[in-house]
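All protein chains but one are shown in place.
Chains: A and B, in written order; residue numbering restarts at 1 for each.
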Amino acid sequence: MSPEELAFLALALIAIVTGTLALLVRELIHTIVWIGVFFVDLAALYFLLLAPFLGVLQLGVYAGAVTILLLFGIMVTRKRIFSRDAATGITTVPVALAVVAFIFLLIALPEFPQGELTVRSYDPSLLSQNLFGPGGPWLLLLGLVMLSALIGAIYLVREGRE
Amino acid sequence: MTTLAITGFLALSFALFAIAIFGILTRRNFILLLVSLEIGMNAAILNFVYFAALAPANTGSTSGLSGQSIAVVLIGFAATEIAVGLAIVLALNRSKGSINVADSTTLRS
Partner (left out) sequence: MDLSILFGWAFLVPLLPALAFVIIGIWGQRLGRLEHGGWIAVLLSGAAMVLGVLIAVGEMLSPNSYTDVSYTWFHVSASGPFANGVSFVVGTLVDPISALMLIVVTVVGFLVMLYSVGYMHHDEGLPRYYALLSLFLTAMLGVVLADNLLEFFLFWELVGVCSYFLIGFYWRKPSASSAAKEAFLVTRIGDVMFLLGIFIYFSVYAMTGPNGGWAANGFLFVHGSTSFIPIGASGNSTLLTVAGLMLLGGAAGKSAQFPLDVWLPDAMEGPTTVSALIHAATMVAAGVYLLVVGSIFLGGYTSIVLFAIVAVGGFTTFYAATMAVVNTDIKRVIAYSTISQLGYMVLAVGAGFALVGLYHLFTHAFFKALLFLAAGAIIHTIVTQDLFRMGGLAKKMRYTSIAFLIGALALSGIPPFAGFWSKDDVLASVYSQLGAHPEYWPFFILAFVTVFLTAYYIFRVYFLAFSGERTRDASLPEAHEVPWVMLVPMMVLAGFAVVAGLFVFVPSFGSLFTGVPGLATNVPPSYGPTDLVLSAISVTLAGAGIVLAWVLWGNGRVYELPAGSPAHSIRNLLLARYHVKAAYDWVGMVGMYTVARAADFFDRFVIDGAVKGFERSFRSMSDSMRRIQTGLVSDYAAYVVAGIIAVFVLLLFVAPYLASVFGGG
């Protein structure tokens, strides 16, 4: 087993564990901690796949911004940060649905493109060329969506509504 | 330059996606719902990165990188979604006094 495979297994295990823990812990603030670890772990996975630009973006946007935003969300909706959420039982049907979905995805796995991942390093400038070349429309679309989301968010939280 | 079998990667993103589904179906706290959504989103983004690496090697060209560039766009979408989600959290909190989605059942007639 190559070091890369070993690293992948370790990172995958950490991702699954932290992702699950983030949803299962009772303290909402612990969720933020675990999801932060999860995001960092995924960033590490990107580095492993030799996509450093994405890794950095993951760290900046997810591990940084999203985590902090979620934290803010908790802070503005709770009087005390360390307060337990109402216990939520793990009911049968949703778990079954999730498991069934997973099993079906595994069954469908052979339908996906197969092969070996060829991991190579590349010049990040190529990515930006790609982004602003063939990926240009995507970038424009992202800008539009962000702008409308900004307007929508401002509308939603505006004071004096209702 | 190393090679890795794609099967394990796909299994990882499927597992993460299943965890996300589990979270969406069981959690009642809106923030946890957002967290579940993010997990699912990340599982999807991962796939783009894998398939970018699966593309035939032609160094010097940018074609193998289109998967990664879409991943960049998707990360942006995810951030946007969190922003809107948090706005909904604030609006919910103000109108219902709670961010428990079980308290917001006005969809029912």
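The definition used in the following text is that contacts are C-beta pairs under 8 Å (C-beta built on N, C-alpha and C of every residue); 3 or more make two chains touch, one makes a residue touch a chain.
Bear in mind that the values here come from a model prediction, so they are computed numbers and not experimental data.
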{"item": "Residue of A:Ala7, A:Leu21 or A:Ala101 in touch with the missing chain, whole complex considered", "value": "A:Ala101"}
{"item": "Residue touching the undisplayed chain, where the options are B:Leu25, B:Val49 or B:Ala91", "value": "B:Leu25"}
{"item": "Residue numbers in subunit A that touch the chain omitted from display", "value": "93-94, 97-98, 100-101, 104, 107-108"}
{"item": "Residues of subunit B in contact with the chain not shown", "value": "21, 24-28, 33, 101-102, 104-109"}
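Criterion: only the chains that are shown with their structure count from here on.
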{"item": "Contact set on subunit A toward subunit B in their complex", "value": "2, 4-5, 8-9, 12, 15-16, 19-20, 22-23, 28, 31, 35, 38-39, 42, 45-46, 49-51, 53-54, 57-58, 61-62, 65-66, 69-70, 72-74, 76-77, 85-86, 88-91, 93-95, 97-99, 101-102, 105-106, 109, 112-122, 126-127, 129-131, 133-135, 138-139, 141-142, 145-146, 149-150, 152-154, 156-157, 161-162"}
{"item": "Subunit B residues touching subunit A - in the complex, by the definition given at the top", "value": "1-12, 14-23, 25-29, 31-32, 34-36, 38-39, 42, 46, 49-54, 57, 59, 62, 64-66, 68-73, 75-84, 86-91, 93-95, 99-100"}
